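Left out: one protein chain. Kept in place: all the others.
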Amino acid sequence: MIFEPIQIEISQLRCERDDRLLFKNLSIKLESGQILRVAGPNGAGKTTLLRTLAGLFDIQEGEIRLNQQPLKEYLERILYIGHKPQVTKDLTVLDNLKFLTDVDETALKSALSAVGLKGYHDSLVKELSQGQGRRCALARLWCVDAPIWILDEPYTALDVDMVKTLDARITEHVANGGVCLFTTHQPPQQLDYQTLELGHVD
Amino acid sequence: MLEFQFASLAAFFEMAPHGVYVWPVYGLGLLVIGGLTWVNARQHRQAIRMVQRNLEREETHES
Amino acid sequence: MGWRWFHQWGSPRLFYERAGRWQLVCGWLALILLVAGSLWGLGFAPVDYQQGNSYRIIYLHVPVAFLAQAMYAAMAVCAVVLFVWKMKLADVAMQAIAVMGFAFTALALISGAVWGKPTWGTYWVWDARLTSMLILAFLYLGVIGLRAAIQDPDQAGKACGILVLVGVVNLPIIKYSVEWWNTLHQPASLKLTEKPAMPASMWVPLLVNILGYYIAAAYLVLGSMRAIVLERERRATWVKELVGRA
Partner (left out) sequence: MSIEKRMLARELKLIAARPGDIFKPMWFLILVISMVPLALAPDSDLLAEIGSAMIWVATLLALLLNTEHLFQSDFSDGVLEQWLFLDRPLAWLVGLKLVAHWLFHVLPLILITPIAGLMLSVPTEVLIALLITLFVATPALTCFSGLGAALTLGSSRSGILGVLVMMPLFVPVVILAAGVLIRATDGSDTLPLLALLGAFSVVAATLVPIAVSAAIRLNIGGSN
């Protein structure tokens, strides 16, 4: 599906946590088709920035606007996958997806085969390996049509094949007019992205 | 209206027959208010000392 | 323009400076009032014909019990200010009041229990007032415990704010239900402080002491708030300057 044009405007964002200034005067513009990698050392505020953009943290100072509208109006157009597992261990792969998405079962199953979990839909997440659990969480990228993707460490615990699959999916998503923001410590090879370096305040 | 109700100071401190109840209560009241005053002062001193230590650390860091 | 004072008080630095002066005034005033009121109540107020001298505990028990409840309400006001105006100083006040409020509640409980011994012949009776005071003490403990359990001060403040607001809505319900429960189980009992028309020679010193304890509470809360402000603002330039000068 093709998304309507999106414009994310971050202006003069400033954030402090536990008495430490993480970033200030942060201004970025993002448009449909762009991929932004938020980089920086541990504790630089990457997760904080992503969570602020996803509306999970309150904005301390500055402004975030989506298509000239305040962020709050846009939350259902955001797909956020954090670095926590995002899946319930005691549920099956399919039930996990069913709770968070409003998509029919065939679409869910094709999403699962896209992430290499074909035939695993009836397995409990706790029976899967860590990488497979991560795949289950990422399967939502194949079945939810939110234009804005915010992915915190999506590559963690993924094997080479799955990294390629994910890169291809992100490329496809932005080609359709979506936007993707992510953090990672292993720079992906096959993506055409811009980088925002955090961790240089003071 | 203001007339001392006890025959002597000794009788006042004895406060028969309830001095054993009345005086400890007032003593405790004094202890609580005095104790909290002391705790506040100590907390204040500690905060100042902490800022001082931080300042010293910053100075040695810079030089 | 009318709001300027409000925002000025919200500034930690201005508060710290002004509160120092206020604290001094409150401290001396409380000392004078409390010494006068307590001596008056202990030595000069007439003896109660029913309870004898034990009733003189009233000059500590009643003011402290009033304060215990008033301070919970004050915490609720602080919680509202914190949520509506996002004023961090309100959270500082909430933290200070919780500890002081608990201390006064404990004092009210203990003085009530000691008073109970000569009156009822036992230290603890499930009297309506003592029971609601006990529950109030648990509520205070909850607020203190919750703050201690959460590391981030901002988050702890907001969590306590929610708890205090829920608590203050419940407090009157708790009070009335406890009173009703008390009549349900023990219809006629001797109340500690319910007296038919106290003579002026008895209630004037009580009034002096009530005022004195209120001002003493203000003195203690201001003192505690100053220490907390300093601690929380330890990285602010004004604190560093202040300490550097000293």
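Each chain gets a letter, A, B and C, in the order it is written, and its residues are counted from 1.
Keep in mind that, in the parts below, a contact is a pair of C-beta atoms (placed from the backbone, for glycine too) under 8 Å apart; a residue touches a chain by one contact, two chains touch by 3 or more.
No experiment lies behind these values; they were computed from the predicted model shown.
What chains on display are touched by the one that is not shown?
Output: missing chain touches A, C.
Sort through A:L56, A:A107, A:V163 or A:L191 and give me the one touching the missing partner chain.
Among A:L56, A:A107, A:V163 or A:L191, only A:L56 touches the chain that is not shown.
So which of C:V25, C:L39 or C:V166 would be touching the chain we can't see?
Considering the complete complex, C:V166 is the one touching the chain left out.
For subunit A, enumerate the residues touching the unshown chain of the complex.
Output for subunit A: 47-48, 54-58, 75-76, 78-80, 82-92, 95, 98-100, 102, 124.
So which bits of subunit C touch the chain we can't see?
Within subunit C, the residues that touch the unshown chain are 135, 138-139, 141-142, 145-146, 149-152, 154-155, 158-159, 162-163, 165-167, 169-170, 173-174, 176-178, 180-181, 184.
In the analysis below, only the chains that are shown with their structure count from here on.
With chain centres taken as the means of their Cα atoms, state the distance from subunit B to subunit C in Å.
16
Averaging only over C-alpha atoms, locate the centres of subunit A and subunit C and give their separation in whole Å.
Here subunit A and subunit C have centroids separated by 49 Å.
Subunit A to subunit B: how many Å between their CA centres?
One centre to the other, that is 56 Å.
Which positions in subunit C touch two or more other chains at once?
In subunit C, residues 235 touch at least two other chains, as defined above.
Which residues of subunit C touch subunit B once you look at their complex with the stated criterion?
Residues of subunit C touching subunit B: 27, 38, 40, 42-47, 52-54, 56-57, 60-61, 64, 100, 103-104, 106-107, 110-111, 114-115, 117-118, 200-201, 216, 219-220, 223-224, 226-228, 230-231, 234-235, 239-240, 243-244, 246.
Give every residue of subunit B touching subunit C within the complex, in rising order.
Touching subunit C: residues 1-6, 12, 15-19, 21-22, 24-26, 28-29, 32-33, 36-37, 39-41, 43-44, 46-48, 50-52, 54-55 of subunit B.
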